[in-house]
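Excerpt of the complex: some chains, original placement.
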Amino acid sequence: MTSTSEMPAEAAEARLSSPQESRRRAGGDGRGALATALIRLAILAGILVVWQVVGDLTTFGRWVSDPLSVAARVGDWARSGLLWEGTRVTLSTTLLGFALGTVVGGLAGVLLGVTRRLGALLEPFILALYSIPKIALAPLFLLWFGIGQLPKIMLAAMLVGFLIFFNVYQGTKTIDGQLIAIVRLMGAGRVAVIRKVALPYLSAWLFAGLKMGLPYALIGAVVGEFMASTAGLGYMVKNASSMFDTDGVFAGLIVLMTISTVLFLLLTAAEKRVLHWAGRGI
Amino acid sequence: MATPETTIGSTRRTEGLIRLAGVSKAFGDRLVMAGLDLTIGEGEFVCVVGPSGGGKSTLLNMISGLDEATTGVVSFRGRAVSGLNNEVGYITQRDLLLPWRTAANNIRLPLELRGWSRTAMAERVREILAMTGLDHAADSYPYELSGGMRKRVSIGRVLAYSPSVLLMDEPFASLDAQLRLQMHEELLRMWQDSRVTSVVFVTHDLVEAITLADRVVVIAGQPGRVDLELPIEIDRPRRVVDVQSHPRYADYFQRLWSALGHDQPTGGAQ
Amino acid sequence: GGGGASQDGSTKVRIALASFSVGHGLSLIARDGGFFERRGLSVEIINAQGAQNAVAAVASGDVQAFVGTPANAFAAASQARFVMPLRAYAGPSVTLTLRVDVAARLGLPANASPEQRLKALDGLTIASISPAISPTLMLRHTSEQAGARINFTYLDQTTYAAALQAKSIDGFIGSSPYAEIAESQGSGLSWLSGPAGDFPGYGSSYMQIGLGITTGYADANPDVTSRMVRSYLDAAEYVRDHPDEAKAVLRKSFPELDGRVWDQVWTSQKAAFTAPVPTAEDLAFTYREYTESGSAKGGDIDLDRMLAPQLVDAARSL
């Protein structure tokens, strides 16, 4: 048995309990992961059963469809190709918006965090923009970006960008000032401080932002498709909804959740690699 | 240069490299230092001793520009220190390692900042790891290092780029005796080779202070000021292990000991 | 349950509108003209932003009725039982508006027939709210019969004007007052008018807006239901007998609308408010359209029950 210190992920799990307790529970690398997967599957199965029962047996059921009908609908979509086409459109919008929002929001967060005076000046304005319900700006999006994929990408990017910005910006406030000073004393200019200290330090905050932003990228893409489109999962959901087709609505939502779960697991895996040093004290 | 030459108790000092004149420092309304005057010459090795909380780290912070005097002037090479003073290398009391970098990469950091070539960096990092006894820990992250190892990384990181002026805040307090002797010798060697010209070295260990210094400065009092400046007139080059047998050693020890307000003599001064 | 009683003893009722447009004007006239009050009802009108929301609000029990199209009620029949007791508005309320430069490019004479106008739409990009709603079906149906293929795109109504200006679309099919506003802004031109009967085959028997009530509520509260229906009939009579006053009453709900636009809106829409109560044939026609659209699930819909002529009779006798 190896020690927790070589297993950042497990060690992180142990954080608030005693090291030994959690090591015992975790049970070892491979077995722990398998157990986690199995329990998750059990939870999922439980949810599905409850959903099926509610959907079948209660009057409320017709508002939430049920897993079998949803599965059948997803199957239909898969056969007709609608599923792949919709996923392709929405996923590409999501990823492009996510990337754009992350880059812009992250850079803005770091830069305003570094030139803190500017940050303090602009913070309220950024916040004011952030607090606009973006749907109210639908006409402006359309006017600027047309009705293609672009307005949806921009909407997703905006939603993501603000979240990333606030996380990273807040993170800059918690950087140890002495650490920065000492690195500057070693000869680092502002850019070097950002590259060598701020960015690595902020990765914990960035990952929080990424995790929070990812679903919003999807939401942005979908809401964008609600506003204007002829394709994509959002379009399919909206369309089903306007026909009171609950099976279709929930089939769309399930596909969306699946996508976000997959993306999220990828993100978590990346986080475990990058953040092994976090939470060990500076 | 406009700085007047001073000669108090220095054998090698040629001019005032660092000067503090009438410096006081208040944090809020707490005055921790008042009317402090101190000159440190080019090429001088000064040890600073004094009670915990007496203002030693604050002194180094002011010289490095990390902190600012409330009143009075801190000047470096005849110019008032304003903003960070890049000419000094500062080994802080707290080891401020970058937790996401291995020991080797922490040591590499200042070299990267100076744009060294890859091979030069690798070479230098190897040297420093060997010097600090960390060869086997090169690829460990700070959280995998023992307290003394972390401290050594933080020392090595500054020594790696050979800044001409060194500020050292209790650098060897958490090292074992052997390593400490080794580091003393290494430091004196670097200093005598003139790779490091001046050193301001804070310590609580009077033996260490007498062993290394040209002059020992006692900072004491509430608020702190220079209480005693004691030139150590023991020939250079010194063999670290011999200093304690030097005839003047006991006297130096005793004078420092009483300047620090201690009433009884202790073993080190026997 | 029924609506509660308000302080003055009148019955409290909430009615959800699928959207806040002139098409729903009769509800607003009934409220602002005091016709509900006169029947002892204290009515609160809710803008539900979409038929789904309106139906869900009724199903929640918080709202007693919704105003929407029969298609809404057909679709919602899978989720709640509805009756559609009356026609508050008849005929297609929608108008196809084309971008001014597109209309000019098509180069049709001013007196071109609806068929010619429909044929000219071939290859154009036309916006609608959703593929499944009646106006889209109607436009697709009629244009295909005229030999044109339209590229539909689906936008929120509030973005129509912006999309026109950005030249992202060539036109849109929308309800009043969107068409009139686009026209007044000089960006759009009314090309085919629903109220004017420009869509062949879709006359006054199609796409009524009606009052939707769950069968459960209607059975449990026959009196309140009758009074609700009666208020609408009163309002319709008022529009017929006092059109100018009715216009002024409705104007209160659209204060920001430009005066000239308002005149146009009223002219095109007012006739609908006084349309006769639908017959069984009307409803059957609408139902057929609905099921043929392919989007319908049909099923256990009882058209007789849905039309509920006895409710209207009961209301008339009040």
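Think of it as A, B and C in the order they're written, each chain with its own count starting at 1.
Here is the rule we go by: a residue touches a chain if its C-beta (ideal position, glycine included) is under 8 Å from a C-beta of that chain, and two chains touch if they have at least 3 such contacts.
Being a predicted model, the structure only gives us computed values, none of them experimental.
Peer 1: For the entire complex in this file, put down the subunit formula using the displayed labels.
Peer 2: Overall formula of the complex, using the displayed labels: A x2, B x2, C x1.
Going forward, only the chains that are shown with their structure count from here on.
Peer 1: Note down the smallest number of touching-chain steps it takes to go from chain B to chain C.
Peer 2: Each step joins two touching chains, and the minimum needed here is 2.
Peer 1: Among all chains, which one's averaged Cα position is nearest the averaged Cα position of every protein chain shown?
Peer 2: Answer for the innermost chain: A.
Peer 1: Centre to centre, using CA atoms, which chain is the farthest one from chain C?
Peer 2: B
Peer 1: Just curious, how far off is chain C from chain B if you go by their C-alpha centres, in Å?
Peer 2: Computed value for the inter-centroid distance: 85 Å.
Peer 1: Provide the C-alpha centroid distance between chain A and chain B, rounded to the nearest whole angstrom.
Peer 2: 48
Peer 1: Per the centroid of Cα atoms for each chain, what is the distance between chain A and chain C, given in Å?
Peer 2: About 40 Å separates the centre of chain A from that of chain C.
Peer 1: Which positions in chain A touch two or more other chains at once?
Peer 2: none
Peer 1: Send over the residues of chain B in touch with two or more other chains.
Peer 2: Nothing qualifies.
Peer 1: Given the complex with chain B, which residues does chain A contribute to the contact?
Peer 2: The contact residues of chain A facing chain B are 5, 176, 178-179, 181-188, 192, 196-197, 200-201, 203, 276-278, 280-282.
Peer 1: For the complex, which residues does chain B have touching chain A?
Peer 2: Touching chain A from chain B are residues 64-66, 84-86, 88-90, 92, 94, 96-101, 109-110, 112-114, 141-144, 157-158, 161.
Peer 1: Looking at the complex, which residues from chain C come into contact with chain A?
Peer 2: Per the stated touch rule, the residues are 50-52, 55-56, 59, 72, 75-76, 78-79, 129-133, 152-156, 158-159, 161-163, 165-166, 168-169, 295-297.
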